[in-house]
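What you see is the complex with one protein chain gone and the rest in place.
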Amino acid sequence: MPLHDTRYQHWDGAHLGIWRRRATIARNALKGCWQNKWTRYVVSVCWTLSLTQAMVLFLIGQLLVKDSSLYDWVDQLHPQMQALVRSFVAWLEVNPKISVGVTQSLLFSVFGWPLRILTLVAIALAIPHLVTRDLGSQAITIYAAKALTRMDYILGKLGGLLGLMALTWLGPLLAAWFVGNLLGPSWHFFWHSRAALGAVLLYVGPAMVFLGLLALGISAISAQEKATVSIWIGLWLLGNSLVPIARETRAWLKYASLTFDLDQISLAIFDPVAHIRVAQENVPLVGMLLQDLPARKLAVWAHPELAGALIGLGIMLAAALFILYLRIKPE
Amino acid sequence: MSESPSHPAAERASDSDRPTPWRRALGGLWRLTWKSQLTLRPLARTAAFLLVVPILAHLTFRADQLEPYYRWTTDFYLLLLVPLFCLYGCGGLVRDDLQGHTLPFLLTRPVGRARFYLAKLACQLAWIQMLLGIEWLFLLTVGLWHRAPDAAAMSILLLGVQVLAVLAYGTLSALFGLLHSRYLVLGLLYGFIVEVGVARIPTNINSFSLSHHLQTLLARHPPLAELHDWTTEDTWLAVLVLTLAPVFLAGLGALIFTVKEYLPSEEMQR
Partner (left out) sequence: MTPLIQARELSRWYGIVMGLNNVSFDVPPGMTGLVGPNGAGKSTLLQIVTGQLQPSSGTLTVFQEPPWNNARILSRLGYCPESEAVPRELMPLDWLTGLGCLSGLDAAAARSRAEATLDRVRLGREHWQRRLGQYSKGMRQRVKLAQALLHDPRLLVLDEPMNGLDPLGRQEMAQILQHLASQGVSILISSHILAELEPLCPHILILNWGRVLASGGRRDIRSELKDWAEELSIRCDDPIRLARRLFEADLLRGFDCDPAEKTLEIRLRDPEAFYAQWTGLLLSSGVAVHEIRSRTQSLRQIFEKVTA
């Protein structure tokens, strides 16, 4: 007596909606990435950085609490350091609307930088799980045989990659913002830091979509994992080392560096120079310390090359989409 | 049904059953190495790689300022592209065959595992030296074409350093490939931590950075030393490290390959 009816049965139940099917592809892509222990290590480092940023925000908030142990500790510092901290605290107390926003914007641009590097490493680990293995194992033909279009497949894979980047980049930043302000001495901190949060969303969100599509395009170049990972690493590192040479010779070459282009957009959105100037004006000792920053570097930061960067990224994106169009078929 | 004829009893392996001599093992692996590269795609990839740096160096050459040419040849080519090319070429020494399920064809030949590994590594290194030798010629041509004053002198030094760099980075990359299937990412992390991180910190442990020693040798050319602020101090140490490191790394790789099994089935589970 068979325990199960193993005869063919046509499925008469309700079918999943198209977004649920895309989500399934995304979930599988993310699961594939997550099974790699190295990816898990990278994600752990990202969340450690997030925790560190939240701790820094917490400590800054504690400076405003007169009877906190941090306040007592400051009293034991060198007089010059005490003066620096007190002038910073005074600025926070007098003009929290500006000071909280400025401080958090600077912190987000500082912590965002290592998180972006780690995200690029995580993508290097994820590249084989995107399109490369599907091309190599003919799984793409199986996907194509389902009720899915090329667009559904790409959206699903992009969703998986965005999920990974949310774990390594946007998630840690948002968590740091939330936890840091939750541990702040006043609920107003949430409101005062809205500009910093807006800058994070405005920069990291589109950057994630761009990197996701670019990674998908590179992942679709070849069915060999070695080739696609190498192209990703090559594009990143070789582009980086092009920048100093391009500056002295043909300036347009530097837009071939995706990190340079992303840096320019980040500078335009976070505007760290404006924030540094505000800090210099309001906290005299901070201003003195920041005077050591090379004027050339500040000038470069003050005038991000937004148009060139957008064109550079646009060309890369177009190339990635073209590769996807050529390689992800048939429908 | 075929009943087999009277088979002789399974005699012991005799002295006539000898391992394949070094020369033939090298010959066979060399044939497999270069023959597998002579197809359209690998050839196109190699040509693109060989041409891109000389073209960029040519486009950005300025007669009044040699700095960009130096940066292309040392910073970009020798210290970045060569290590990456070695990582790509030698990292997959065993892994490529393992992932392609073709390793059993090679491992079941009468060649000891250590001998097989060293012979395969030697063939791959020779192939990379050959390709990068062509690349070096292109870069020299760009320098001579634009009449860079010291192109010939610098290029001879560059070639010597390049040969050592390929040996050192190639053997290291092959070791990465033996240790993990994600050898590219392993190499990337190594590059960030050791070559970029440690090499730039003036401590005793920067002796671990291969690029630090390459820079010491390149500093024998005064314009390069001046441009990068490199010193020729410890030149002999640099030569010693760059000569002994490949021997040590190749030996370590051979030892690992002798004791460790490499199975396609396990590779697929990663």
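First chain written, first letter: the chains are A and B, and each begins at residue 1.
The criterion applied here is as follows: contacts are C-beta pairs under 8 Å (C-beta built on N, C-alpha and C of every residue); 3 or more make two chains touch, one makes a residue touch a chain.
Everything numeric in this text was worked out from a predicted model, so none of it was measured.
Asker: Determine which one of B:Leu106, B:Leu227 or B:Leu252 touches the chain that has been left out.
Answerer: B:Leu106
Asker: Spell out the interface residues on chain B facing the chain that's missing from view.
Answerer: Considering the whole complex, chain B reaches the absent chain at 1-5, 7-13, 17-21, 24-25, 27-29, 31-32, 35-36, 39, 42, 100-102, 104-113, 258, 261, 263-266.
One rule holds for everything that comes next: only the chains that are shown with their structure count from here on.
Asker: In whole angstrom, how far does the Cα centroid of chain A sit from the Cα centroid of chain B?
Answerer: One centre to the other, that is 34 Å.
Asker: Across the complex, what residues on chain B touch chain A?
Answerer: Those residues of chain B that touch chain A are 56, 59-60, 62, 65, 67-68, 71-72, 75-76, 80-81, 84, 88, 91-92, 95-96, 99, 182, 184-185, 188-189, 270.
Asker: State the interface residues of chain A toward chain B in the complex, per the touch definition above.
Answerer: For this pair, the touching residues of chain A are 36, 38, 121, 124-125, 225-226, 229-230, 233-234, 237-238, 241-242, 244-246, 248-250, 253.
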